[in-house]
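Of the protein chains in this complex, all but one are displayed in their positions.
A, B and C label the chains in the order they appear, each numbered from 1.
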């Protein structure tokens, strides 16, 4: 279900004069403030976020799942949906596969198909939190941390297989998220479980091609509700440091205890040169996996403020980060939801880019707390949507992606094509 | 899979002399403290907790589910499992059905079958948080609160049908838990949704037989992650007060924001005569649905302390409460898990019963904070397990239920009988 | 330390052409969207927030307090500071007194002095959370809930005295915030404490003049760290309902457990016609008392969205609300901090006023979750600062209040006048 370039151009043409006026006013304002607008646009255009292959279908909770209709039935349809999102937004130029849900039958063909949509393959993700029907040993009591060496070996082998698949598609990194942990006090020897996890991770790390990176996620709880082996960034960092130079911590915004200062974690990891990437989403309670920017947009801006400033003053040579959306689309059309997330991300990026870093440094040096807040608020309160739209437009995307998506009745066509009660593989 | 009385007696006989010594020592100690041991035992014996019909199978999370094997395949097998638990513990004399998962084909036969296990039917539970395959309208966007009157009518009709089924089995109450809410800011007009919910609840309330009670649960989040229509006890209480005298608030221990003082909520509701019942479980993070007493046993004791004291000084004529376990058995054998929960509940009850209420009142009157704590700790730190065991033994239960359960390899026999990969209906 | 009208006009003149251009562009945009700009400006101008008398000095924590210098030494200087803030912002036209910190020696003179600054007297606040040196009985173990009837009588008498003082100054409401609660399990009989509190509140309520309102605050914890007698809105609402028609719940944004959906509480209280007023501040962890809008500005907008929509569709005749800032200025100059808070409040109000309520209703009726979010985001992301500034300018305030405040070196002059180590009475 592709959208044609011309369709986007046509749709844009209706809004072009309004947009131009808004953009010029903003351009004028920013230029007056000494900001290099063209450079900002390039930075925004360059900012690409991976879409995970599992995000194109309806998500669910333990209480049930409601179909959205027209969900992709296979990897090609998933790539096709990402291609559509990318065509509209020009900001989703990669896909992140989840194995075993998305094993390509023919890597070369899959690669070519993706390329035809302008899509490359980002980090690959392993899955040792569920049992597959053909699996010899169960992950019920853990995988890389399991007390049984055979289970650990199976989980390590799976990760190696995922690396192999990733390599065949041009991926350059593996993301490991572990559900390993315990549901009740007493169940696990924390120290031994952590030591076993480290040993397993090292084996995976050593198997990676030399230009690959390992991303280690952390999460305080869920699906285990007493402990998680990698409960926080500190634990992930310990493991990454032990694994080696190409192992990094990956931050998922929803994987924190209430009230955590995530932006400070981001900053600390950049200080160590150990921040690998991001899983974007938003949440009010736990790992709610809501649309990015739908609950705490100011926090998202503060995080981007650390990212922008930190990577600009990157004394520890932190490598470029991997960006991915990791949300669950329980009620909204996943494609619309992802478009909203992409918009929120680029908006936060743009807000961070227009922060007056010189004045901010000055205010900080003088402990002028009032002024530091004024500077952040000035950036955050500026309506930068015309800048985002201009960047998208120049890249060939739609000024108003959701309007185009709805205008072409794409979901309806997908339902027609794929059926009403499809379930995306893996969900 | 029944266990025979004689088997329990045989098992007990091995431990009897040890138990007797321990019990007598405790009896001596309690009597010295002026406590009426025989009366305590009777109160403990009388304390019966309902087992929900969905609790006999393995639970799961949105990330997956691991089979336990030998799970009940139908209502009879569920009743049979409850009967087994009751035989062992003599504290689970009722079952709470969930409709439509457990519609009896023949109510009279089901009643008779349950009776043969010593089991009666507690509150019935409706389900408007999932769509059933034969359902005309979807609950994706709510049920009793839905913007569409037809969906509300369907949900009300379902609740009425549940009442009818309950009546045919001798139930005397309906528990309504609503997943209704919103996933994102803006989605719902809070006021209007609440007003519609009240209207729907009134219709259900008015349909109930005159000796029935309506229990209204509250929950701050999940499966909706921005808002829940009945988010807290205050909202439930408003609705119950508007519905009428036989509408009450039901407290589920896991349905609270972090750090909530639940015991105070319990106390306030008793003060208003509006506490209807309890769903027991334990949690560290959210609605984790862990074994009762596995995470915060002291809080459980404090809650029972309010219940015991409040019902003893029941100025508002709060009716007797409905007790149910509502946990999810993701890793443990559900039967073992429930036995552990029942033990924790009775232990907390016993601890509350031995609190020196006279001295506590005195300490409170004098604002003697140290002494108030000493009094609670004295009750809590006393090992009352011999008292619990004696109560169980006298009722015909096992001194050590899990030992008996394992000794007879009951799970293995259930697996043999029912199969390894059964999924309990509804899960 | 007053600022003269002409000084503000002079300061504005420098920024006027830039402001006019920005305002006209915004005006154009809003008008195109069908919004009545002049009406919006009037609504914003009319929105006045009370400044509490204790907010003009440096706040502190249990770990210490750092002076800001030039803090007001008496009630007149406090009124003078509020007058200054009001002159600059035209949005702080009232002061809320805290008794016994601010007992006027001569009410008529105080009234006249306030009037000369354009300031009226908002709700009066009683204090039964500290002992005063001349106090007969201690509030160590509570006040309105105390076990000792004499302490309760003293606390009630104090509240009556506060009402008398308020009456002499033209106040029309009393705000009661109770620290009453318990530090340890067992200390308090929750039910009895609540019953005693109700009895005390009724006596205070009945003493109020017939055109007064009683505002009952709630708070889950601090300074008591186990329980607070009025722990949540539900408890406050119970008490207000029992007291009578002119008793209302007051919401302080910082008085909630982690992750509470405050906007829904606001909505529910308006539904009942029982929302009395607001204490504005912001927080990340607990009752942090930070500058309004400094941590969760989107939540503030969502709250205003409920307030605006709720009061427009006010079926229960909720009376107009009392607005107050209740923050602590530990590091920032209090005057600058309050100016930032006032700006954030009016910005959130303006954002709520430009929400397209017609389209929002439509989206809700159709359960179009994506569109509901788009509508809110469109309002929130629009830069409405020119509108706020225009409203302020028209009222005679400064386009850039902090710039004017700093430009005139007012803090330095206050320090010269009042000294460097003053401590505002009461702090």
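Couple of notes before you dig in:
Definition applied: contacts are C-beta pairs under 8 Å (C-beta built on N, C-alpha and C of every residue); 3 or more make two chains touch, one makes a residue touch a chain.
Not measured: the values here are computed from a predicted model.
Of the options A:73, A:202, A:272 or A:406, the residue whose C-beta touches the omitted chain is A:272. Only one of B:75, B:369, B:398 or B:415 touches the chain withheld from this view, namely B:369. Touching the missing chain, out of A:38, A:105 or A:365, is residue A:365. Of the candidate positions A:31, A:206 or A:261, contact with the unshown chain belongs to A:261. Contact with the chain not shown here comes from a single listed residue; of C:183, C:241 or C:311, that residue is C:183. As for the chain not pictured, it touches chain A at residues 140-141, 147, 182-191, 194-195, 220-221, 226-227, 231-235, 237-238, 257-261, 263-264, 267-268, 270-272, 298, 302, 305-306, 309-310, 313, 360-361, 363-365, 367, 369, 372-373, 375-376.
For chain C, the residues touching the chain absent from view are 59-64, 66, 129-131, 138, 140-141, 179, 183-185, 187, 220-223, 225-226, 258, 283-286, 288-291, 294-295, 328, 330-332. Taking the whole complex into account, chain B touches the unshown chain at residues 22, 25, 29, 258-259, 261, 284-285, 291, 294-299, 331-333, 336-337, 340, 347, 369-370, 373-374, 377, 380-383, 385, 402.
We take it that only the chains that are shown with their structure count from here on.
Summed over C-beta pairs in contact, the chain pair with the top total is B-C.
Seen from the C-alpha centroid of chain C, the farthest chain centroid is that of B.
We define each chain's centre as the mean of its Cα atoms; on that basis chain A and chain B are separated by 40 Å. Multi-chain contact residues of chain A, defined as those touching 2 or more other chains: 258, 284-285, 291, 294-295, 331-332.
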